[in-house]
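Please read through the structure below; I'll follow up with questions.
Of the protein chains in this complex, all but one are displayed in their positions.
Coming up: chain A.
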Amino acid sequence: MTQHAAHRSRTLIAAIGDEDTVTGLLLAGIGDVDARQRANFLVVDSKTTQEKIEETFLAFTKRKDIAIILINQHIAESIRGILDEYRAAFPTILEIPSKEHPYDPSKDSVLRRVQLLFGD
């Protein structure tokens, strides 16, 4: 019950992705800007630095109102070290394909651990 009460306020879906991905997800209705003008999404383009992506990811993980973080897999690769260190149950991190970068199962952290279990 304590765990549920701690996570009950988590309702938002955050997104870190390229312009097409974020546009699509905003159309789906995930976009939110709170009273402190904090958006729950980040559009990553050629000018976005790795530090900015890391800073935004860490900020999303610290927020108590975000339940899921959707991140393009090719962007996740640029911050793989931080992602691999992340162990919390919430917000849940989910890597998704982008328009230009299809999903690569060999980079899926969960599938890699399953492969290790079976000795592949």
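A few points about this structure:
The rule is simple: a residue touches a chain if its C-beta (ideal position, glycine included) is under 8 Å from a C-beta of that chain, and two chains touch if they have at least 3 such contacts; residues count from 1.
Criterion: contacts and distances are computed from a predicted model.
UniProt records the chain missing from this view under the protein name "Vacuolar ATPase assembly protein VMA22", selected from "Signal peptidase complex subunit 3", "Rab proteins geranylgeranyltransferase component A", "Cytochrome c oxidase subunit 3" or "Vacuolar ATPase assembly protein VMA22".
By the touch criterion stated above, the residues of chain A touching the omitted chain are 1, 3-4, 7-8, 10-13, 19-33, 37, 39-41, 43, 67-68, 70, 89-90, 92, 94, 96-97, 99, 102-103, 105, 110-111, 113-114, 117.
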